[in-house]
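Of the protein chains in this complex, one is absent; all others appear in place.
Moving on, here comes chain A:
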Amino acid sequence: MSVATKTDKIQRLAELTAGSETSTGASLWREALGRLKTSKMAIIGAVIIAAFVVVAIVGPFLAPHSPSAQIWRGEVFPNKGEFVGARGENWFGLDHLGRDLFSRMLVGARQTLLVGIVATLIGLVAGFVIGIVSGAAATLGGETGQRVDSVIMRFIDMMLALPSLLLAVSIAAVMGQSLTTVMIAVGVVQVPVFARLLRGAMLVQGGADYVLAAQSLGVRKRRIVLSQILPNSLSPVIVQATLSLATAIIEAAALSYLGLGNPDPAIPEWGVMLAQAQRFFSYAPMMGVYPAVGIIITALGFTLLGEAMREALDPKLKG
């Protein structure tokens, strides 16, 4: 083949691609972000989450009354079934000890968010490390690696076999009753989920041709894992982390409801408030409805964003 024909070809190709000369190339991450921006579900979810985060940060400063002061103690008689509902001074009414419910909701948001984020981070970080080790061992470690992987996975299976609530209760029983306990308990339950998810995604990517190509280029194994396999395995983990925030908030509420949460009455928490409201549900249903609705809306926000992210990251899933 002569050189002339080749130059012609290059010329032709250059002309064909000249239209997009200025484009710098769109990475898959950027495209996903673009899709996310146009998704209604993502916007609604993001707005809810943003509102929740703002409340969690500035709520304690906005609260009209102290969340722990029993200012209207003389007006509420739980034993007789006499409660005070919403009124001009107290927008959400009073709780069974005569405290302002609206203030307690505002202040409680911070605890709820904290539990959700910290618990998810615990699960994410621990699960991520286990998942990477396991996934890397299974894909590139040869026979020894596969053995390491199966030992780790049997251990994870054991964790999965324990009912999450029971695991949380036993952790709380060992560590005592505190907010930290709740966070650790909820986080630990998430560990096997993240570990399995990441490992599974890495196994799929590990068999891809581009991993073989990297191997045949002579790229070192560690770099193959970190720069080839891992970036392609992240999407499901990111989605799960977002969805997990919702679960963590609900689980934390459940643990608080069971009396394992923060015992300090000065720091309100939605789960604890829900638990306290239960006894008086027939007299003052709204006392339970406020924290419940708060939990539901927050969890919904995270779920919506998570689902939207799932679709944005993997458009093929969109039915």
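Heads up, the rule we're going with is that a residue touches a chain if its C-beta (ideal position, glycine included) is under 8 Å from a C-beta of that chain, and two chains touch if they have at least 3 such contacts; residues count from 1.
Methods note: contacts and distances are computed from a predicted model.
Q: Leaving aside the chains on screen, match the unshown one to its UniProt name from "Thiol reductant ABC exporter subunit CydD", "ABC transporter ATP-binding protein", "Molybdopterin synthase sulfur carrier subunit" or "Ring-hydroxylating dioxygenase subunit beta".
A: The missing chain's protein name, per its UniProt entry, is "ABC transporter ATP-binding protein".
Q: One chain isn't shown here. Among A:A50, A:L212 or A:L226, which residue touches it?
A: A:L212
Q: Which residue from A:L28, A:V125, A:L166 or A:A266 sits in contact with the chain not drawn here?
A: Once the missing chain is taken into account, the touching residue is A:L28.
Q: Out of A:K37, A:R73, A:R87 or A:R220, which residue would touch the omitted chain in the full complex?
A: A:R220
Q: State which residues belonging to chain A touch the missing partner chain.
A: Residues 1, 6, 9-10, 13-14, 17, 20-21, 23-29, 208-210, 212-220, 223, 227-228, 231-232 of chain A touch the chain absent from view.
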